[in-house]
Structures are given as structure tokens and as C-alpha cells.
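The following block contains the structure, expressed as C-alpha cells.
One protein chain is absent from this view; the other protein chains keep their places.
Chain nomenclature is as follows: A and B, assigned in order of appearance, with residue numbering initiated at 1 for each chain independently.
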Amino acid sequence: MARSVTTQRKSLNTFIAWTIGLLIFFPILWTILTSFKTEAQAIADPPVWFFFDWTLENYRVVQERSNYSRFLWNSIIIAGGSTILGMIIAIPAAWSMAFVPSNRTKDILLWMLSTKMLPAVGVLYPIYLIFIRFGLLDTRIGLTLVLMLINLPIMVWMLYTYFKEIPGEILEAARMDGAGLKEEILYVLTPMAIPGIASTVLLNIILAWNEAFWTLNLTAARAAPLTAFIASYSSPEGLFYAKLSAASTMAIAPILILGWFSQKQLVRGLTFGAVK
Amino acid sequence: MGQIVLQQVTKSFGEVTVIPPLDLTIEDGEFTVFVGPSGCGKSTLLRLIAGLEDVSSGEIRIDGKESASIPPAKRGLAMVFQSYALYPHMSVRKNIAFPLRMAGLDRAEQDRRVEQAASVLNLTDYLDRRPGQLSGGQRQRVAIGRAIVREPAAFLFDEPLSNLDAALRVGMRLEISELHNRLKTTMIYVTHDQVEAMTMADKIVVLRAGFIEQVGSPLELYKNPRNLFVAGFIGSPKMNLIEGAEAAKHNATTIGIRPEHIHISAEGGAWSGTVGVSEHLGSDTFFHVQDTGLGDTVTVRADGEVSFRHGDRIFLTPRDEMIHRFDAQGLRIA
Partner (left out) sequence: MSTKASRSAARLMLAPAVILLLGWMLVPLTLTLIFSFQRYLPLRGGFQGWVGFENYVRFVTSSAFWPSVQATVIIVGGVLLITVTLGILLAILLDQPMWGQGMVRILVIAPFFVMPTVSGLVWKNMFMDPNNGLLSHLWRSVGADPIIWLSDASMLSIILIVSWQWLPFATLILLTAIQSLDSEQLEAAEMDGAPMLSRFWHIILPHLARAITIVILIQTIFLLAIFAEIFVTTQGSFGTRTLTYLIFQRVLESQNVGLGSAGGIYAVILANIFALFLMRIVGKNLDR
């Protein structure tokens, strides 16, 4: 609203919004704070807030005892790999549907969406069997493939809505100007599509990083990413709050940062372009 | 050189026929305007010539060469789009140079041609800006610049002025006409605005539902519209069309008389009526006269000084030699 509001009203808004915002954020903040405490301080009653002996000990222990970096590496490979692989398949598909629509395009798009809605638990055992049969169980390649497939519809959709915003006339102009398919993609389409592609990549990394059905059910020791590593704290180890916090902080920090960059794209990606 | 011949060209999208068999010849150096209401197929026709759509059947010959199977870039045509279709991520210079770059010209030649086009179009100061930083008129000129540098056999314009405001539109109209006079290259121009068609064209092609209703110079169309559709479409304000007894007097089903061919007076005349809305433009005044017993409201053009008030009783006299007669099929009676 392009209207000036009294300072009083604005102060009140600010106060309420910050209070609620901090309340919602509090569990994350508390986790981060706790990760720097000693185990005793972590469960102290009354709780200690900021004035404690800040220590990095928990981070060191988590890394040493449970080889945290291996799980991190698995997460990076799986989230990154499934995103790259997915984009290689999704970009041409979205491109063709956005710029050379046929009368079946809409049906294909909706059908792709419907595959995303397939409940994972409904196909759990067949996938499990197929994984055993092809030696994919507890491998990074297997998990990469599955995460690529479950997020492919979102990638195609999101790219499609971005590509749709590139006016067809521009590509026609390029064609009139003598650009072949290769030049068209290289000099015109790609530079115009890069912001959309970047947001799609970002959202997909977030989704793949946090996926916690297949990563829990299809991995054991070797290929387990951070989701599964954290889940191992549901055993009595979880009682070591400071270490749980340190592990959690490391697992969520990269994605929290990426996520903040992608708020706007998140809406488009998760509503399949229905809300922009 | 840029003669374009269309022979028995048709286009259908699935079941829907947009262009039924159509023949048309556009002579080299001619400024041809395709005009018609929206959905009449004029843009499709232009895109068929450009090669952006495949013809369903028929032949398109550009400079005598059968072109229906040649890709757009190889037809030697340049197109200016309605949305200008500038590349938003390139500077003006790069936009204009793009077709030259695609054609593989060396850098020096590219620069020379870009500079030349820019000076013709008053864009020299803007060469390093992005399209997003330009006004509508400037963007339009960049789009034209991109077309000029290719030295095409013909220019194709797809409603290029429809996104500009009224004042700019008049200016750009003159610029494009001036460009045509200087380059003497074939131009095909698509518009739904009959004023643009009348003011710019050597030859107007009036289209309706894919059919050519009439082809001719602006004055031919104005003086001798072949049928009711052309009569109603060309001229502003529109021709008054009168049916019934008054038309029967002239042995016609419908007669048409343009507002500028009716004399208005307070004393007496052939028809009488009362003044409804009057539009004062300064130079002219248009009266919308009601209760004439002729059916619709009759529009009359008078001098700017003539002033009747709302509700005044007045008399109208059409100039007999300017009455157009149409038969029951809507065709002109010679």
C-alpha cells in the first residue's frame, strides 16, 4: 500500500511481527546456541541463554566419533547429483512444452504432476526389490536416481513456468535473424532463462537435501546422507543434547542459507505456478 | 529486389482453416498493408510469408524462388514484431548486430552497419543501453534497426505501433513511411487500424476470416469499396449504411453515404432529424443525428464553426453522386 502510516502503528506492527518471528525461529536459534554449550549446560535448569562457556568441542566430537563429513559428502553428492541429472532431463522437456506446445502439452504437464503425488509408501517394496536386484541398495547412485525422479515433475513445472514468461516472439525474432536451433539456445534462450534455471536448481537442492523417506529406507551405512545420520540420534544418543545440536546445526545450516535466497521461487515451485 | 507471390496458399490448424486458398502478388518496392479486424488471418498470412508457420498447401515465391520449404532466416526477410522482441540481455548495439553476427560478418563490417543504422534512426547515443532502459518509441526504433542492417529483400511489420501511445504512433508512422521512401524496399505491414493503412499504404489488402475482401490503393478502397464490409471498414468515422425504403429509392438493398458527403442545414433538405451527441474536434464537428426515420443514427461531418445544440431540429442532404449502392449479397452495384 503506497500510503504513509503513523509511526506509532508501524512500531506496533514491528513489535508484534518480531515477537512472532522470533518465537517461530526460536527452536532453530536454541539448537544453534545449544550446540556451543557443554552437555551439562545444555540441560541446565533454569536454562542458560547466552552467558555460558562457548565451546566448539561438540562439533569436534561429532566429526570424530561418527565421521560426520562422510554423511555430509553423501548429502552433497545425492542432492547435487540428482539436481544436475534432473536438470539435464528437465530443461529440454520444459523448453519443448513451453515453446512448441501441442494440444497434449497440458495433459502431459498435469500427468507429470500426478506422478509427484504418488505416495512413496505405495511403491516402497517394489523399489526396494528393484534396488536389491540391481545392487542399488545403500548406494549413492541409487538414491540419486530416486531423488531425481521424485523431483523431476517439480523441476519440469518450475522451468516451464519460467520459460513460458520468455515471449515466443523473441525466439521467432532470433530465427528470423538467422539463428539456428543451436544459436537460439546458446545466445538467446539460455541467457534469458538463467535466473529461472538458477532458482529451480536452488529449490531442488533444498528438496533433495531434506528428503526423508527414501533416504531413510534405502540406505544403511555406506550411502546414508545427513537425514539418516540425524535419525540415528533417535536412539539414546539423542540424550546428548549439545552433540545432537551440533550435528543438527551442521545439517541444516547450508540449506537454511540457500533457502533464504530462494523464498520467492519456493512459492512458484511448490504450487506448480498456481500462485506467483 | 523483393517481389512476393502467393499462389493458392492455405493454412489450417488441425480442423480449423485460417486461410482458405489465397492468391496475392506484392510487387517489388511496394508498401503493402494487410488490414482487417482481429482474427481475420492477417498476422497468420504475414507469418506464412516469414516462414514462422508452414503453409498447409500452396506456393510462396520470393523473387521468383519457391520459398515454402526454406527456413525463415534464409528467405532474406526481416521482421519487426508487435512486442519488438528485443533481446533483453543484450545492449542496443548487440541487438542490432545480432543478425549480422549470425550471418558471420566480420566485426568491422558489423560495426559499420550498426553505426549507420543507428545514425539513421537517432539511436547513436543509446547504443550501449539495454532495451529495458529505453522508451517505447526507442525500442521500436531498435527493432527497426535490427531489421534494416540485414538489408533484406522485404520488411515485415506485425502491428508494430500498437504498443505506442497515440502521439508517438503518429510520429513513428511518418518515420516508417520516410524509411520506405528512402530504401524503396518492399514492405508488408499488418495492422487492424484502418487509419494506419490509409496513411501509409501503396496497396491495401483487406482481409476477413482469411478471405481477401479487396485489394487496391487507399483511394480506390475509399471511393469504390467492393462490398459492405470494406465500405464499413475503411473511412473514419464509418460510412452510414441505410436500408429499407430509402435504399429502395436507389434500386439497392443497402445504400452507404460517408459522413463527409452529407450537407447539414437548419433550413431544409432531403432528410430531417434531431441532433444527439456532437463531437467538436476544432477543425471538424461530427453530429450524431437521431430520429431520421432511416434506422440507425446518422453521422455527419460539418465544419468546426457549425454549431447546433443537442435536440436541435436539422435537415440533411446527401450528395447524390457519392451514394454507394449495394445489393442483397452486400456487393457493390456498379
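Here is the rule we go by: contacts are C-beta pairs under 8 Å (C-beta built on N, C-alpha and C of every residue); 3 or more make two chains touch, one makes a residue touch a chain.
Everything numeric in this text was worked out from a predicted model, so none of it was measured.
Visitor: Looking at the full complex, which residue from A:N58, A:N74 or A:S245 touches the chain that isn't shown here?
Guide: Checking the options A:N58, A:N74 or A:S245, the one contacting the hidden chain is A:S245.
Visitor: Would you mind spotting which of A:I78, A:L152, A:V188 or A:V201 touches the chain that isn't drawn?
Guide: If we include the chain that is not displayed, A:L152 is the one touching it.
Visitor: Tell me where the left-out chain touches chain A, residue by residue.
Guide: 1-3, 5, 9-10, 13-14, 16-18, 20-22, 24-25, 27-28, 30-31, 34, 43, 45-47, 89-90, 92-93, 95-97, 99-100, 102, 106, 108-110, 112-115, 117-130, 149, 152-153, 156, 168, 171-172, 181, 206, 209-210, 212-213, 216-217, 226-228, 230-231, 233-234, 238-239, 241, 244-245, 248, 251-252, 255-256, 258-260, 263-264, 266-267, 270-276
Note that only the chains that are shown with their structure count from here on.
Visitor: Between chain A and chain B, tell me the centre distance in angstrom, where each centre is the average of that chain's C-alpha atoms.
Guide: 53
Visitor: What residues of chain B sit close enough to touch chain A in their complex?
Guide: The contact residues of chain B facing chain A are 14, 50, 52, 71-73, 77-79, 81-83, 85-89, 98-99, 102-103, 146, 150.
Visitor: Considering only the defined contacts, which chain A positions touch chain B in the complex?
Guide: 103, 167, 169-170, 172-180, 183, 187-188, 191-192
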